[in-house]
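So that we are looking at the same thing, I have put the structure below in structure tokens.
With one protein chain removed, the remaining protein chains of the complex are shown where they sit.
So, chain A:
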Amino acid sequence: MKMLLARPWLRDVVIAGPLVLLLVGFLVIPLSFILWGSVEGTKLNFAHYARTLTNETNLKILLYTLRIGLIVTLVSLVAAYPVAYLLTKIRPRALSIVTIFILIPLFTAFLIRTYAWIIILGREGIINNTLLRLGIVSEPLPLLNTTFAVVIGMTHVFIPMAIFTMYSSMVRIDHDFARAAQILGAKPVQAFLRVYFPMSLPGVLSAGVLIFIIAIGFYITPALLGGPSDTMISQLIVMQMTTLLNFELSYASSIVLLLVTIGTLFLASLFIPLEMIWSPSIADLSNRPPSARTRALKGAKQVFDPVLVVFEMLVHAITKPLLTRKSRWLWVYTIAVLVFLTAPLIVIVVLSFSSSPFVVFPPPGFSLQWWEKLANATDWQASFLFSTKLGLTSALLATIIGTMGAFWLVRTTLPIKRALFLFSLSPLMVPVVIIATSLYVFEARIHVLGSFIGLVIGHVLLSVPYVIVVMSAALRGFDPSLERAAAVHGARPIQVLRLVTLPILKPALITAGLLAFLTSFDELLVSIFLLGRQTSTLPMKFWGDIKFQVNPLLSTASTFIVALVIVSILTVQWIRVRHEKRTSASANN
């Protein structure tokens, strides 16, 4: 302890070490292996790139991926904006209720949600059955295995993300600006379009970038909801590696995907500070010099001004009755979005109590047969236990490594602090499929592939950035004089940590741990590559079964998982609220 105190750099090494080791050892090095392999090392053979970019099929897949990414991003942003806007205006009570309805789908595994869409959109799915029964169509519409299904499924995944990302930056825009504009004579539409909307653009942009880079690396939804022509690049990479066994080609495709991602982030960084994308509460826009963003906006504004004026007048005429009625229409719209978000989950829950041996909706009767089956299904139990063990181990490690790293990132006085913070978030920037394949190749080399520890490393890598985001936000809000007060009154460094720092950070620690656990618990791609001959994780069990047959047992398992997720979210919310009530800084006098 004494030694640690005496040498600050040694303390830095100890707390930053694990994080740096993890990122360099299991992200940077594996990625460089891929880069190296894609040109066949010293041969510097660019043929695989040429093939990736000129082969018609490959090029089509790449373009399709970008197109879907754009469409999904735009649809999600447009759909989510009004909801995020409403959230900034409502009371805390209503806010926490709406939030829960968005959080639950947000934290429900992609697989479960995709499964729900299979049930809803299938040939004998809910929509087709309803249309047939009402006599609107005479034969089932081809909804599943279409681009439409892919877009719907992905939008469903991204809307909650879009809402939260935009909300967390929009909530800091003072509505008084728009009110001031109105007092100065602007009509509500003008006040919105000319004052509020431009101020909310950084939030919209960061949500857009976040969604786009995840969307172009998406695997599950297009694989299950799309048709043969809906292949996206992640599927291509997996196929090249596992079916075609053409490693170099898959490396080249991975690097192309990575470059697209990096390019997107670079473009975004011209307009917003990148950390804002993952951690909106951290970035501070106010002290940035006027950037490309301001200039671009200015230019665009001059060009579009006449159009804007006409548009405003039109919109004003239409929306006058709507806007004046206490945002009632916004509420109607928001509720519609919430229904869209939660309906698939409700379908799953209802199906889990079905008396039918098949997936029919609405179920002909109530029975607990599927729950009994689940209770007796040893394979499901084994997967559940294994996933829980994996999730707990990864969450524990990620929380420890990430928290230590966050301490370092927030408190270091190194001038490259910001770059280090961005670097620590890099597992969120690299498409998961690339992390999965690069780890696969790398772990095979160091002989940990297929071991529990190898799997844990992959999951810790994916969840550590979430821990860092949560913990560094909490640490930045942490009053350093509390630690000084403890020290001067006799607390040794370890006592300061145990009695003051950690107890005050408890809610953040729990949140971080939960996020890390859920990340691991829902993870599919990395597990597919790193699992080896171990028990299937729950998502892999799911994945296997969906592809094999769609039966109500999956609904029951999903319901069980969703229930667990809901309980843990509510518990964490409750702990946070209780803690905050007690420790909020403001004295109420």
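Basically, contacts are C-beta pairs under 8 Å (C-beta built on N, C-alpha and C of every residue); 3 or more make two chains touch, one makes a residue touch a chain; residues count from 1.
The rule we apply is simple: contacts and distances are computed from a predicted model.
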- Task: Out of "assimilatory sulfite reductase (ferredoxin)", "Pyridine nucleotide-disulfide oxidoreductase", "Cytochrome b" or "Spermidine/putrescine import ATP-binding protein PotA", flag the one the UniProt entry gives for the chain missing from this complex.
- Result: "Spermidine/putrescine import ATP-binding protein PotA"
- Among A:Val78, A:Ile335 or A:Ala485, choose the residue that contacts the chain missing from this document, as touch is defined above. A:Ala485
- Among listed residues A:Leu420, A:Ile504 or A:Val550, the absent chain is touched only by A:Ile504
- Residue ranges of chain A at the interface with the undisplayed chain: 5, 479, 481-482, 484-493, 495, 499-500, 503-504, 506, 579, 582-589
